[in-house]
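Yeah, one chain of the complex is gone here, protein chain that is, but the others are all in their spots.
Take a look at chain A:
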Amino acid sequence: MRQRRLLRFHGLKRPRVRQTWNKYNLFNLTRLRTPLLQNKTFFQQKWIAKSMTRGYHGEHIKEYQWERMFSRRLLSAVNMDPAYMAQYDGSEQASGRGSGQKRRPGTKNHGPRNKGNINGPTPYMQMIFAPMERRLDVAIFRALFASSARQARQFVLHGAVTVNGKKMTYPGYLLNPGDMFQVNIERVMAATGRPKMPNKNQKALPPSSEATEAAEGEEGEAAEGEATEAAEGAAEPVDADAAKENHRAALKGLKDRARKIMLMKNVHMRAKQKQSLRKFLQEVKTNMDRTRKASDPSKAEMDDVERELTALLSDLSLTPAQLKAEAKKAYIERNKKRDRQLAAAAADTNADASTTTKTIRAGAAAASLGLLTESQQSVLKWMMQREAENPHDASKPYATPWKPREWMSPFAFIPRYLEVNQRVCAAVYLRHPVARPGKSEVPSPFSPTLSQLAFNWYLRRG
């Protein structure tokens, strides 16, 4: 059964700003104003302020719990500039009549200054809900690991959170400075990723292929360029369009199958999978044989290309880290080769024309046959790496490849009292939030007026 207080959680009629990344919430945030308080009694003003602020700050926490947590001691800090500390012992502030000597008008010398602070009052009143930020569930929400404080609470209750490496199932655990909390990566990805749309499965596939198509387009252009080069250099009648089409189809097929292999890679390799991999390689080989029969370039070149392709495809079953290393190596080698070629070209331009035409011809041949040239290989490799990091995987509870959920960026900020490492979904609660001159560290959507009134409510005086 739904709880009564959740019935109009993001209502439009009586709007409340909540700790969520909801679009209704964003709309309500834009509509949030300090209400007109002049015609209200002081009690009413405080009541309004309290109910508004508590609707955001830990609305899932019972009022008596919050009252126990509330502290009238608001923490603040100031920066002490070491250079100032070294030069002055503070007695210059007590000189004159006890409140520092007055600056002479017209002089530019402002006297000793403690640098590193904003010139402005310290917003103490925005710090009322600082104790709330110490709660584990709120901290998880602030670290951007969950899309709402309630979801963060659920993560804790479901045992997906560890504090200092030990499982913690109390959402009300108050973090101590230096505590590290860590949330299960899969939970974070599910909470912050786009939801899986069962009826949009057909549509969910194209975005992944969209990206590949964009890359493909580039490749296609590259191939076209090379084809025209070949046509000019070797003066061979090459049907550029047909070659392009051929090339594209081959690439697409390759990619699809390679993706399958990537999926298999995630699991421990089994005999059956090894068999299918072998079968796949066999298929590639037969395809290439067929294309070889269609047009007949020199056999040695073809064998080279084939070997390269086979090596590339066998690389696909590597781990992401290995793949990255491979890609780096390939990149360095390519650069070296290019340098060498340039040097060679500089040494003897006219004498070496035959070799350059040869390489061009090799590229053209590869392109016309629907095989991969070197640059295309590297692009494919890079794409594979990205794919390995963010694979298409139907078994995940979120839409894959992973993308951040919609309407998330307006809510994305990390307060300074947390240090977050998103890669391992861990965060350290460095210290309690403090107010500094001109700055407060407690994320609160309310104006100082409202916060001050709420503070007065909880003071319980008069």
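Heads up, the rule we're going with is that a contact is a pair of C-beta atoms (placed from the backbone, for glycine too) under 8 Å apart; a residue touches a chain by one contact, two chains touch by 3 or more; residues count from 1.
Here, contacts and distances are computed from a predicted model.
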Protein name, per the UniProt record, of whichever chain is missing from view ("Eukaryotic mitochondrial regulator protein-domain-containing protein", "Autophagy protein 5", "Prefoldin subunit 4" or "Large ribosomal subunit protein bL27m"): "Eukaryotic mitochondrial regulator protein-domain-containing protein"
Per the touch definition above, residue among A:Arg33, A:Lys62 or A:Arg460 touching the missing chain: A:Arg33
Absent-chain contact - pick from A:Gln3, A:Asn39 or A:Ser91: A:Ser91
Sole contact to the chain not displayed, among A:Glu59, A:Asp179 or A:Glu374: A:Asp179
On chain A, residues whose C-beta touches the chain left out of the figure: 12-13, 23-24, 26-27, 29-30, 32-34, 73, 75-83, 85-87, 89-91, 94, 98, 116-117, 123, 126, 144, 163-164, 166, 168, 170, 172-174, 176-180, 185, 188-189, 192-193, 319, 321, 389-390, 401-404, 406-416, 419-428, 430-431, 434-436, 438-448
